[in-house]
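One structure is given here, and the rest of the page talks about it.
Excluded from the complex is one protein chain; the other protein chains are retained at their positions.
Each chain gets a letter, A and B, in the order it is written, and its residues are counted from 1.
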Amino acid sequence: MKALFPPGHCRTPFYIRGKRGRILDLVDVEPDPEERAYGRSGLPAVPVWRVVFDQHELWPDYRGPDRDRVVVGIFEPWLEPLEDGG
Amino acid sequence: MSHDHEPDHDHGHLGHGHDHESHGHPPGQRHPFQPDLEDGPYSWHMALTDAVADLLLAKGLITADELRRTLEDIDSKSPALGARLVARAWVDPAFKARLLADVNAAAAELGIDAGPIPIRAVECKPGEHHVIVCTLCSCYPRLLLGPAPDWYKARAYRSRVVREPRAVLAEFGLELDPEVAVIVHDSTAELRFMVLPERPAGTEGWDEERLAALVTRDCLIGVARPTVPPA
Partner (left out) sequence: MRRHHDMGGLPAGPVERSEHEHAPWEKKVDAILRLLVAKKIMTLDELRRGIEELGPGAYDELSYFERWIRSIANILLEKGVVTVRELALAIEAAEARRAAAEACPKTVAAP
């Protein structure tokens, strides 16, 4: 996840920015809400991916089991590939 | 011409807070507004609401009929609709597969209009418990299940369930073994979620109506699991 922190309407939650996750599936293509929020069309539509984040990746002090995870819908521009292609 | 207070407008019930039932007259009717004086104080936000509605009506952007029908549609949605989908999925594996592929289409099979916003069912299994949240606002499949509970929209749930889901679930009385993974779904895009809970043991041979009665709104959010009441 890109570690960017802009003002304005954004549907990428703070807690996952800069974090590593695994792509689960493609949900849909949707008009970009960051543009729609200001009355613009948000087109061309943007792919939305469901990304899985292990809780232990998100929170250094997470005390639950390793398999606990959070799944978040991410608009593609917010994704960046890992150097190792993972 | 006077309006009598018939309970034909089933707009809500006495709430726990200071909100009271209004024997509702269709909003926007051009007869003089006769409020139910049990509504409590007429706040500025109530006046703003009426003002916005009145302006939209006056400008012809919405009609009184549309407003009335929308209010009726709001009242027609409830967790019972989700419970019907779950009960059918429990007894019919082919329907379950269709439900998991497309909730809106599966709901339409049962004559339920789940609206245009796509809804996805996330399936609890042995070893996997799912729970839904919208940390950024309050996205919820309200066009199927009706309004989200207050706590779902409030700070404590939204901030904590992604970080310490087991502690939050414990507050709801749900304790999960460590072998069961807890998977939290944060609705950030257009897609909304409902939980498809596991069918509890001890329900063999039950009909759909009896099964549906086990599925509460909290089960569809994932903060509870359907349980068979003690005999």
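Everything that follows uses one rule, which is that a contact is a pair of C-beta atoms (placed from the backbone, for glycine too) under 8 Å apart; a residue touches a chain by one contact, two chains touch by 3 or more.
Please read these numbers as outputs of a predicted model, since none were measured by experiment.
Considering the full assembly, B:150 is the residue among B:92, B:150 or B:209 that touches the omitted chain. Within chain B, the residues in touch with the undisplayed chain are 1-3, 11-17, 19-22, 24, 27, 31-35, 37, 39, 42, 44-56, 59, 61-62, 66-67, 70-71, 74-75, 133, 135-138, 147, 149-151, 153-160, 162-163, 168, 171-172, 186. For chain A, the residues touching the absent chain in the complete assembly are 5, 7-10, 13-15, 33, 36-39, 42, 58-59.
We adopt the following convention: only the chains that are shown with their structure count from here on.
Remark: chain A residues 11-13, 15, 27-28, 30, 33, 48, 58-59, 62, 64-65, 67-75 touch chain B in the complex. Those residues of chain B that touch chain A in the complex are listed here as 118, 120, 135-136, 162-166, 178-179, 181-191.
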